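What you see is part of a larger complex, with each chain still in position.
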């Protein structure tokens, strides 16, 4: 149950609502986000929500019986829009492409990509400075120093930054240099990290776990939301199956389904999703037709020489063609 | 290795080619299809194909090192077109929708669906008369009698029929009443059935196994082709994964990849692929963007009352809208 509280609810009124919930066998969690104030009630007994809903200080009350609540479309029917300023939005009809290399490597690299993005009217650049790597002996990214360089070049050209955060300690130091925190598949259920990202006033893109269920992805987002941050995007990035023909199996079904289950924007990552350069574009186009609110894809001036994962990365010529087709496909989808 | 023989190759010439192959450590299989005559050579030693290719009676020779050969795009670069007559084709630029109920139930049902298809310019009707069912106590279809009724109504309106064949014995009795034999997921590696379908001069739609690999699907098609039938379509219908949110996980990656690996047409089955009515259309549209040459989908006048699987079946209103969007999406795809 979600109880949307009045902004000016009095402490005594709040206490009364909480007592009433307790009396009906519900536990309640108070949630104060950037823009709203809620009580989330969890209980097993049937209850007539009007008993609660008519109390003073309550704006609205909704029954949500799923495990995830605040992120559900059952109570918030209108899609969430993430606003990045200057007219750059994601969700609620706004479609965005985010492109860039797997890893930030050098000033030259960032400048080349930024120039390519500006030329193609792409507003958001991806690029990792903290890289989760299977082996402890692999390159783990340029770190905070690389991020500041990345940030400076992007700012000069009005490009927003999305980059991965791997641990709670990094959140504060990254804060002023990024526009969107990305949580990778390996951290999809790193609940402490999600809790901490709930306390920040910056958008978060949460990737589905390597074999995460849709339910788990929504529950992960619920962690962030219930700690105070409503600015969440979900990202499908391929799952593990028995099929070895691709690196992962992009689950486009999840995009279609998430769009019905949640009000949060849904982003497709075809680069990791299928992991093979030749198929990134068709999978990206398919994702748009399934309803994706955005595409995050890997682009590099010379994918063959990329520091990591060049096999799934488009070069500038391929990417330019892909942007054009993505936008035409999105346009057709909007006409439907 | 594929050796495309001259139509008028002399027995002595053929014998010479075969001897030469044997001498180089290759086994060879003679394949005579509706339209061509080949030798398929399988061996492990390296060989200069010119040694063979310059012998008399040979039209062309190709190296194909994959497990599947005749179905590979490595030797036949031009896509295969399946011709159903009167300008109805599938593949090589021709896109077709096949629609109809899971099971053929009655004359009234077939008439209603046929009328709906004619009104929407859909040329091919699906509908099972032999149904593979998990339980021996379930309805197993109307059988041959139902097929004849199905055939008669369709013929009157110029509609082609695709329906499932489950055993070798059914091939001959079904032959005159169908246009495309469908092989279901459970029979994807029923090699005796595939062998027998290789000896028929009718198109075959081969579905991927429940957890079949792409390689196995192509090898299954190789069985049919190497027994003499070049008229094969492949069909992606969802695979088994850990995710329970859908009945199957439609693997749209397979569509994009198959289009690069084989010259055979690739069909998408979104109804079985995701198994939930509300998502059939977006998954169908996504499949078109991934390159599918056709869509096979379940349509019923009253899905709620369907004899089987109504949960994944569109009603006529939903289907009519889906056809329109599918065609618009295909049109955009062709412009790319």
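Note that the chains take the letters A and B in the order they are written out, and that residue 1 is the start of every chain.
Going forward, contacts are C-beta pairs under 8 Å (C-beta built on N, C-alpha and C of every residue); 3 or more make two chains touch, one makes a residue touch a chain.
Keep in mind the model is a prediction, meaning the values are calculated, not measured.
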Full complex copy count, 2 shown, is 4
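Here, only the chains that are shown with their structure count from here on.
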For chain A placed onto chain B, the superposition rotation in degrees, Cα atoms, nearest 5: 180
Give, as an integer number of Å, the spacing between the C-alpha centres of chain B and chain A. 38
Which of the residues in chain A end up touching chain B in this complex? 211, 213-215, 239-246, 249-257, 260, 273-274, 276, 278-279, 282-283, 285-291, 325, 328-329, 332-333, 335-336
